[in-house]
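Note that one protein chain is taken out, while the other chains of the complex remain in position.
As written, the chains take the letters A, B and C, and residue 1 is the first residue of each chain.
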Amino acid sequence: MLSKIVRTVANQLIVFILIFGLYVIAHGHLTPGGGFQGGAVIVSGVVMLLVAFSSKELKKSLRERVLTILESTGALIFAALAFAGIGTAFFYNLLVDTPIFGRIPPTGPGPGDFWTGGVVPLMNFAVGLKVVAGLSAVVLAMALFSSGEEVEE
Amino acid sequence: MEHMPLNFPFLAAALLAAVSFYIMIFKKNLIKLIMGIAMMSSAVNLFLVALGYRAGGNAPIYTDVPEGPMVLPVPQALTLTSIVINVAVLALMLTMVMQIYRHTGSLDSEKSRKLKG
Amino acid sequence: MTHILESGYAFWNPIVWIIVFIVVLIVVYFFRRRGQKEYKKDTDQTRIFLCGGEVPEAGERHIRVGNIYWGFFETLKEYYKQILRPHTGIINDYVLWFVAITAVSALVLLIAGLAK
Partner (left out) sequence: MAALITQAPILIIAIPLVAAFLTPLIGMASKKARNALVIVSLVFVAFLVFALARDVVINGIHVYTLGATSPGQTIPTGFMVPVRIILEIDAMSAFFSIIWSIVSLAAAIYSLSHIANETGQTRFYTLLLLMVTGGFGMMFTGDLFNLFVFLEIASISGGALIAFRTRFGDTQEGGFKYIVVSAIAGLMVLFATGILYGQYNSLNIAILAQAIQYTTLDQIALALLLIAFAMKTGMVPLHLWFPDAYSVAPASITGMLVITSHACMYAAFRVCFTLYGAVIDAPVVGWILIAFGLLTMFIGVTMAVFQKDVMRFMSYHAISQLGYMWLGVGVGLAVLGNPGLLATYGRDAMSGGIFHILNHAMYKPLLFFTGGALFHLTGTRDLAKMGGLAHKMKWTTILYIIGTLSISGIPPLNGFSSKILIYESVYQFNPIFTVIGIIVSILTLASFTKAFHSAFMGAELPEYKGVKGVPRSMIVGMVILAAGIIFITLFPAQIVNWILHPAADALIDRGAYINAVTGVIP
């Protein structure tokens, strides 16, 4: 566990990291980024917390069981979105021409429209959830392991 | 950027690959071996991105892009996928090296050769 | 049904073989029935006989794997010495082999391509 200054600053900074990560996830269909990249940004915040507090402290709030459930849920939402279009084909974009993310953008350069992309933004959220949970579990497990503690099974 | 010789990124990728193979063949430390593989994946990723580059091209994003050619988006998608895969591979390798260290107390590849012959 | 799996010179039909096996089994059964009738299990008749001496314990009289085919390995000692040399168990060598073989086959293909 590091000094009080570091812990306080980390506590404040995690909010901004979370917001930036969520921004990258949400705008994955318009700008560079997406589920994995935004998730990795959020996990970098988790790593910061891991450095500021100890892995034992963090283990109390980020429990392995919760992370497993979140990871599986993310993957299952992704698969469910892909399966939703199976009437036509797997991964078929059902939401085209619907009010939810359904607008068709004009071709050529122009400002990005957030409500486009169909199921792609939703899939970005699912992937983001999975990446946050999965990579946090990886980082946490490695930290616990190297601090000499057995990882619970 | 427009006057950059187009072959330069490919040469850089080749150099990276050569260095990474050197590391993988001659460095006996397992962590260094993993670094070699990470460099190898960087070399391949650089190669892929360089493939999609068009002279003077813009990033393939619709948001407020000026007129003109765009670089190819497909190699960038490939690169992103390969980065994601490499994250998984590297995490797995590091976990195994930690376990090897726990069991043998050494990171030397010449010492972790219980399986041979 | 007589000619299945033809390969130009020969054919292979497992049914023929199975019939032969059944015939052989019947013959064996016939011989077995003519055997001694007064054989009894768990008597001195089934005990191991080793020159009339002491029979070793089960663990000691079992021929372990290291002793089987001793002559074969003794004859091919040089071959095994050579063949075991690359099997170092060091991961760096595995990468080296991969690089070497890739380079050699790329060269072979390039030379063959030039010759064409």
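Heads up, the rule we're going with is that a residue touches a chain if its C-beta (ideal position, glycine included) is under 8 Å from a C-beta of that chain, and two chains touch if they have at least 3 such contacts.
These figures come from a predicted structure and were not determined experimentally.
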Where the missing chain makes contact, among the chains that are shown: A, B, C
Absent chain, residues of chain C that touch it: 4-5, 7-10, 12-15, 17-18, 21, 57-59, 61-66, 68-69, 72-73, 76, 79-80, 83, 86-89, 91, 93-95, 97-98, 101-102, 105-106, 108-110, 112-113, 116
Residues belonging to chain B that touch the chain removed from view: 24, 30, 33, 37, 40-41, 44, 47-48, 51, 74-75, 78, 81-82, 85-86, 88-89, 92-93, 96-97, 99-100, 103-104, 112-117
Sites on chain A contacted by the missing partner chain, in the whole complex: 65, 68-69, 71-73, 75-76, 79, 82-83, 85-86, 88-93, 96, 104, 107, 153
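The definition used in the following text is that only the chains that are shown with their structure count from here on.
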Geometric centre: closest chain by C-alpha means: B
Length of the line joining the C-alpha centres of chain B and chain C, rounded to whole Å: 44
Intercentroid distance (Cα basis), chain B paired with chain A, Å: 23
Intercentroid distance (Cα basis), chain C paired with chain A, Å: 54
Residues of chain C that touch chain B when the two form their complex: 84, 87-92, 95-96, 99
Residue ranges of chain B in contact with chain C within the complex: 21, 24-28, 30, 33, 109-110, 113-117
Chain B-facing residues of chain A, complex: 30-32, 34, 36-37, 40, 105, 108-112, 135, 138, 141-142, 145-146
